[in-house]
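Note that one protein chain of the assembly has been removed; the remaining protein chains are unaltered in position.
Showing subunit A:
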Amino acid sequence: MTSRGAIRWVDPIGAVLLLTAMWEAASRFGVVPARDFPPATVILKTFLEDVQTSSLLNSVKESLSAWALGLAIVTVTAVPIGLAVGSLRVLDRATQLLIELVRPIPTVALLPLLILLYGTGLQLALVLVVLAAFWPLLIQTIYGVRDVDPVTLDTGRSYGLGGVRQYWHIVIPSSLPYVATGMRLAATIALVVAIAASLIAGGSGLGAAISNAAGSGASDLMYARILVAGLLGLAVTTVFLRLERRLLRWHHSHREVPA
């Protein structure tokens, strides 16, 4: 690393160290009750021990499986539906009110019903993930198709590109950046509801692991597991932001307002 590169990292690392030290001091010197706010070093030690236990790894695995499977289901359904709705006027008209009515419904409101139908395991989290992640991806895909440059379409047509080939060579590539934005929004909200499912319903996901730690009064363990959730979120956001930037690099247009 060059010295300039090193200097770039001084401020952020310094800020994190400062905040951690403030937390540590506040807890050690009794500014905040240490039972509820254990010192940062204690949380870190618990974190390092906890991530080696199979029970935590299994709960992370369950929540992540629901997240990944749900996102896969949403991708293979929402993208084709979005492509169809975005390019066929009749379908667009027929679905626009339905989408506007259903989209603002907060998904977790359905949790009590879904607990009755699916119990408390992976299936519950999976269904909730699908319901929450479907809409942002669908809407971004529709925006993407609508934003395809008509001149490009005409040009393609005059070169004899029609039907399926028009989709393959023009519509799908042009809307990909929007799809990527939709994927990022879907992936983040999917992680929130995947954790919320076992937080409220119980079971063996990461949400339950957090609330069990809180319920047993082990606040250091609770913070350690929240840190696990935060790091998962960070990984998901970083990967999808990278993907989005890569897909946007060649694309001239800016993104539509995200749903």
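The rule is short, and it goes like this: contacts are C-beta pairs under 8 Å (C-beta built on N, C-alpha and C of every residue); 3 or more make two chains touch, one makes a residue touch a chain; residues count from 1.
By definition in this document, contacts and distances are computed from a predicted model.
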Suppose you had to identify the omitted chain by its UniProt name; would it be "2Fe-2S iron-sulfur cluster-binding protein", "Succinate dehydrogenase flavoprotein subunit", "Protein translocase subunit SecF" or "ABC transporter permease"?
"ABC transporter permease"
Name every residue on subunit A in touch with the hidden partner chain.
8, 11-16, 19, 36-37, 90, 93-98, 101, 103-113, 115-117, 185, 188-189, 191-196, 199-200, 206-207, 210-211, 213-214, 219, 222-223, 225-226, 229-230, 232-234, 236-238, 257-259
